[in-house]
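A single protein chain has been omitted; all remaining protein chains appear in their positions.
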Amino acid sequence: MSGLGIGLIGTGYMGKCHALAWNSVASVFGDVARARLVTLAEVNADLASKKAAELGFARSTGNWRDLLSDPEIDVISVTTPNAFHPEMAIAALEAGKHVWCEKPMAPALQDAIRMRDAAKKSGRAAVMGYNYIQNPMIRHIRRLIDEGAIGSVNHVRVEMDEDFMADPETPFYWKSEIASGYGALDDFAVHPLSLLFTLFGHVESVVTDMVKPYPTRPLKDGGNREVENHDIASVLMKLEGGISAVLLANRAAWGRKGRIAVQIFGSQGSILYDQERMNEFQLYQASGRPEEQGFRTILAAPHHKPYDRFIPAPGHGLGFNDLKIIECRELIAAIGGQKAHVIDFEEGLKIERSVHAMAQAFAEKGWVSVA
Amino acid sequence: MSGLGIGLIGTGYMGKCHALAWNSVASVFGDVARARLVTLAEVNADLASKKAAELGFARSTGNWRDLLSDPEIDVISVTTPNAFHPEMAIAALEAGKHVWCEKPMAPALQDAIRMRDAAKKSGRAAVMGYNYIQNPMIRHIRRLIDEGAIGSVNHVRVEMDEDFMADPETPFYWKSEIASGYGALDDFAVHPLSLLFTLFGHVESVVTDMVKPYPTRPLKDGGNREVENHDIASVLMKLEGGISAVLLANRAAWGRKGRIAVQIFGSQGSILYDQERMNEFQLYQASGRPEEQGFRTILAAPHHKPYDRFIPAPGHGLGFNDLKIIECRELIAAIGGQKAHVIDFEEGLKIERSVHAMAQAFAEKGWVSVA
Amino acid sequence: MSGLGIGLIGTGYMGKCHALAWNSVASVFGDVARARLVTLAEVNADLASKKAAELGFARSTGNWRDLLSDPEIDVISVTTPNAFHPEMAIAALEAGKHVWCEKPMAPALQDAIRMRDAAKKSGRAAVMGYNYIQNPMIRHIRRLIDEGAIGSVNHVRVEMDEDFMADPETPFYWKSEIASGYGALDDFAVHPLSLLFTLFGHVESVVTDMVKPYPTRPLKDGGNREVENHDIASVLMKLEGGISAVLLANRAAWGRKGRIAVQIFGSQGSILYDQERMNEFQLYQASGRPEEQGFRTILAAPHHKPYDRFIPAPGHGLGFNDLKIIECRELIAAIGGQKAHVIDFEEGLKIERSVHAMAQAFAEKGWVSVA
Partner (left out) sequence: MSGLGIGLIGTGYMGKCHALAWNSVASVFGDVARARLVTLAEVNADLASKKAAELGFARSTGNWRDLLSDPEIDVISVTTPNAFHPEMAIAALEAGKHVWCEKPMAPALQDAIRMRDAAKKSGRAAVMGYNYIQNPMIRHIRRLIDEGAIGSVNHVRVEMDEDFMADPETPFYWKSEIASGYGALDDFAVHPLSLLFTLFGHVESVVTDMVKPYPTRPLKDGGNREVENHDIASVLMKLEGGISAVLLANRAAWGRKGRIAVQIFGSQGSILYDQERMNEFQLYQASGRPEEQGFRTILAAPHHKPYDRFIPAPGHGLGFNDLKIIECRELIAAIGGQKAHVIDFEEGLKIERSVHAMAQAFAEKGWVSVA
């Protein structure tokens, strides 16, 4: 059995993460053929060559289009800056390759629609990189909700906070340009939305507030420049099925490093989760003797599939990069035509429609329905 | 020096709490004369007599109006159901008594306005029972904010959650009647508002979502009755000075017992607090070596005034009832004409105006300014 | 029904705490007559008079022996420095008074034995001030253990840590003199022992290590003085019934303010408790589906008697001083000849024997049986 042939475009944060996943997925899961790391593409041949050696790719190129015509390549990982996603993902799909594209799809909604259309037409697997939904804790939470462990869910709160924009002295850079997106909303909010979609369903309507904590930022060479988007966003939402939800995102939240805090309230119990402690979640069930009811802290364990593929002992902990390995295994399932736990381009587009609706609701100062 | 003469109306949850406070305030603080517990009023003479013996009042009555004309009484604690507050508080003020009234002021805004007017006219101390602002942790947080310990505050989130309405099988009772109020909003939201007012200032505008997790509730004798108000409320707000705030209240939140979680984000740091662990708060300051920055868990200690009046050792913990003793000491200061850390009727009215604006924003599905 | 007449000797940390308890116990519990605060004794008449006014005592004296002959006094609270306990407690018992004496009994074992003998002979209630056993959380833990909620207990760890001796620059004072006791052992270890006795039974044998983190301390006027006792003690123990236990005490533990951390391991589960978060404990039960097993954080609530006497709502929190009020109620039960949840002089003596055995085990560098 020969494994999938892999092409990788981009070797930044997520490019390395994809390479590690492709490199380890067979060893971890033991039920798929080892992927062949065929060609790595970077902005120039020298960097590509250096990175290929590091990351274990057989060949390298300074021209990403070389991957399209290579018959040894079955899948292309697209991990370049967001603005390049549409061109690359569409070209890859049109060339008959499967695509694994980092989130979000594209700054412009029209481009995201084109990507979805290309995926549909191609018949290939087209999967977005939403790794947080792969956490065995999140997957177990979904199972619990489906089983009715907390009854009927009626209210959800999700917060996503980091502090990379928290320092007012951080000089102006592209993340504060409107061309890069709305700010906290698309930079961030897509992650909580991937969780909401996975656990509950789509967003139906929204009302939004957004804030610029620092209206200007210093320029490196002196002076200031006006900040064009919003580092903080707060959204009230209605989800499918009538669940009310709150999404709060702040990329200027001092002290928060990778927080995605989820609170789920149901008619029989509650569930809490925080990405900063990604190997545990909390479950409250309104059953048994009242005087011993409480939130139970449940540590990740082999029971929580597929944790067992990584470590046979409970409480020893997966890491962020491990989530990408799980996502990779799901992608392979999708490529094989099996049911897969992924956000594909169709679902990814719904996430982006939600984000654009949130921005519209802010502009219009009222509730907006998601198309 | 003779202490203040006290009249108490009502001996439920808060009535007992007031009695305990009046009984202990001199012993705890050591700088005020012992209060004289003169007369306790209850709905009938028997209950009043029994409770007076328990709570240490010299006399008792089944007619609260007896307190008005008693020259030995200087202050009247009003701890009856909310609907009675206006009549009693106004009568007490008109009789020249100082008033300590439990929150909220009144179900109807017009009554709250009348109470404020009566207070103004009387020249007496008229103080609301907002005990959470008295926590030495909250007082220290205010000091930190004032000192600029976290720079300029730009975003605040407050959640208030309990679970006394969480069980869908709880039979319909008065708390689900619209006559009792909007539900989570006034039942609860006044507490977080008291904290926001204390720490940051008034609310300027709001947009609200509200939810009925259980549209009907069973009747004790069979059948169901439609629930008339909302157990869950979510509000986006602008505060004075441009701070954006989020207020989330849920009285159907399984597992939450007395949660009032506050997150304060500033340009130089963040502060976290949760009432369920009321003897600690967390402080993040973006200073010092980055690799050792983190949220510091600070335990209540004699440094945090007036903790020292209760216990000379750090980390030993105050309780909920102790906050009322501190509030009582502040009330005595207000009566003495000193600067006091309290929510008076003027400020209390602003809280209630905010709540009514929230309800209006929900009805109108848009942003509403607070009058 | 006339309440008990109270005499109080000493108005320091614990004296005030006793006064607050006597003052509030009837109001809180509602089932006992209000105590009469008769006479307060201090080292001189002026201080006594001042403190009597503050704490609500009718009379005062500079001579504690005045209390012995006063027929209005039924109970004497002894809250003076430890060295005075034997003389005062014995005199009070011989005068026919009930005694409530702060822990520990006495620096010397022989004095503690004399106190126990006097109590036995008097037929009066003679109760030690071990307030931590009164926490509704601890009482509920005992109930759970008795019910077999965690099966058969086989191992226990208790840590008691504070940091008032942590600073090496703290000048030498009496707490570092051997005359004041062994250091961490008696200063502290008596509290964890009170919990072990309450939950499991007596200590049978021990082996001990002790440490002087700072062999000398500066003198206020320059120079240094050798420290005579040990700020850190670690003890391995066998309890009645074969339970193995570990007791670790450190009064030089930076950052620990009032930590008494208990870990209880049984054949069907585990229980955790930490005094710094005294309104919660954690329970793990090895039952139900393994994938949802976890430590449950249980918040103090009216279910956990007698929390309900203080507050009718769950999760709102008792404080350190409230524990003394519960202890006071138990003392009143003991005085009334009822079954009471207290450490009396007989049991208190066993605690002190255990402490002396620990010190002996350190001196002899081996295991020692407790007499």
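Letters A, B and C mark the chains in the order given here, with residues in each chain numbered from 1 onward.
In this text, a residue touches a chain if its C-beta (ideal position, glycine included) is under 8 Å from a C-beta of that chain, and two chains touch if they have at least 3 such contacts.
Since this is a predicted model, take the numbers as computed values, not measurements.
S.K.: Need the list of shown chains touched by the one chain that isn't shown.
M.R.: Across the whole assembly, the hidden chain touches A, B, C.
S.K.: Given the contact definition stated above, which residue among B:P81, B:P171, B:G294 or B:G336 touches the chain not shown here?
M.R.: Once the missing chain is taken into account, the touching residue is B:G294.
S.K.: From the listed residues C:I6, C:M105, C:I150 or C:V342, report the one that touches the chain absent from this view.
M.R.: Considering the complete complex, C:I150 is the one touching the chain left out.
S.K.: In the complete assembly, which of C:L47, C:V207 or C:A340 touches the absent chain?
M.R.: Of all options in C:L47, C:V207 or C:A340, contact with the hidden chain holds for C:V207.
S.K.: Against the chain that's been left off, what residues of chain B make contact? List them.
M.R.: Residues of chain B in contact with the hidden chain: 140, 144, 149, 280, 282-283, 290-299, 301, 303-304.
S.K.: Tell me, which residues in chain A touch the chain that this view leaves out?
M.R.: Residues 13, 16-17, 19-20, 23-24, 26-28, 30, 34, 53-56, 162, 164, 256-259, 276-279, 299, 301, 310-322 of chain A touch the chain that is not shown.
S.K.: Using the document's contact rule, name the residues of chain C that touch the chain not shown here.
M.R.: Residues in contact with the chain left out: 150-151, 154-155, 157, 159, 163, 166-168, 207, 209, 211, 213-214, 232, 234, 236, 238, 244, 246, 248, 250, 252-256, 265-270, 284, 286, 293-295, 365-367.
By definition in this document, only the chains that are shown with their structure count from here on.
S.K.: Farthest chain from chain B, comparing Cα centres?
M.R.: A
S.K.: So chain A and chain B are the same sequence; what rotation in degrees superposes their CA atoms, nearest 5?
M.R.: Result for this pair is 180 degrees.
S.K.: Can you work out the whole-Å distance between the CA centroids of chain A and chain B?
M.R.: 41
S.K.: Averaging only over C-alpha atoms, locate the centres of chain B and chain C and give their separation in whole Å.
M.R.: A distance of 34 Å separates the two centres.
S.K.: Quick check: what residues of chain B touch more than one other chain, meaning two or more?
M.R.: In chain B, residues 256 touch at least two other chains, as defined above.
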